[in-house]
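As you look at this complex, bear in mind that one protein chain is not there, while each of the others sits in place.
Up next, subunit A:
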Amino acid sequence: MTASTLSSPGNRTNPLRRENWSGRTRKSGREGYKVNWWLTALMLVASLTVLLPLYFTVAMALKSPDQIGTGTGLAWPNPMNWENFAAAYVATNFPVAFMSTAFVTVFSVLGSLACSSLVAYAIARNWNRRFFRGSFVYLLSAMFIPFPVIILPLIKQTALLGLDNPGGVVFLHVLGGISFNTLLYIAFVRSIPVELEESARLDGATTWQVFRKIIFPLLAPMNATVGIFAFLGSWNDFLLPQMMIADPALQTLPVVQMLFQGEFNTNYSLAFASYLMAMAPTLVVYILAQRWVLSGVMRGAVK
């Protein structure tokens, strides 16, 4: 089972099925798992399309401007120029940008989890009531409105309200994702038997307590899925922070990278060091928790 990890129930039958893709080992059973080496080689070569740009970013980040020169940029630098990171750290005011991004991301994730799960729970448990069905349709219909359509009035509105800061971005990240997240949650809440709640209610629990103590913990797998989507969407968002946050000092990491564009003589070693520092947090989190992340995203995909 080490190989097949995406946590879907149908996964257990995988070893049996896999043989058929190659067409080489027709009659091998579960134990006769024969590796298709040609395909493995092909996949390894194909994965270079992902690895090469990453290698290139690292190599560029470690070069001095002289080493970049007019070459392809693909050669590994010798000696390596670690000072680029320190210089980029200062040039982008990295700690402030990082904290701003972290602020937006953390509160967007928490807000998305809390709001979407509450709304989904209330709607799923009162499906026979017109108000809640209507709310559901209302939220879903917003998914048909493309973001460019509301952005101009929205920016004016948030500026008027003094929300032209990272806090305002949090608001919109939560509200912007609520349709999709509620959709994910509702299907999950429906699969939780009502009897679980009824026994708690007989013991005198209020609806809030039922939600907090029983429902929310049971939603854990979906919380992971929604949390991952909210995290990636928030951390990497460029459009909303760029348009909303008025104070350049409070800009998020992706927007700060614009600093290296449009200057007459771009210092590429500095720029790439900065790109790498902007990519590193999500990359490290992903590699450390990849099994967990992928199973969470997969759950979102099956819905």
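Here, a contact is a pair of C-beta atoms (placed from the backbone, for glycine too) under 8 Å apart; a residue touches a chain by one contact, two chains touch by 3 or more; residues count from 1.
To be clear about the criterion, contacts and distances are computed from a predicted model.
> Could you check which of "GerA spore germination protein", "Sugar ABC transporter permease", "ABC transmembrane type-1 domain-containing protein" or "Cation acetate symporter" matches the UniProt name for the chain that's left out?
When "GerA spore germination protein", "Sugar ABC transporter permease", "ABC transmembrane type-1 domain-containing protein" or "Cation acetate symporter" are compared with UniProt, the left-out chain turns out to be "Sugar ABC transporter permease".
> Touching the left-out chain: which of A:122, A:183 or A:246?
Reading the full complex, the residue touching the unseen chain is A:122.
> Of A:146, A:204 or A:217, which residue touches the hidden chain?
A:146
> Can you say which of A:62, A:88 or A:155 touches the chain missing from this structure?
A:155
> In the full complex, which residues of subunit A touch the absent chain?
Within subunit A, the residues that touch the unshown chain are 2-6, 8, 10-11, 13-14, 16-23, 26, 33-37, 39-40, 42-44, 46-47, 49-51, 53-54, 56-57, 60, 70-74, 115, 118-119, 121-123, 125-126, 129, 131-132, 135, 138-139, 142, 144-155, 157-158, 171-172, 175-176, 178, 206-208, 211, 232, 235-236, 238-239, 243, 253-254, 257-258, 260-261, 268, 271-272, 275, 278-279, 282-283, 285-287, 290-291, 293-294, 297-298, 301-302.
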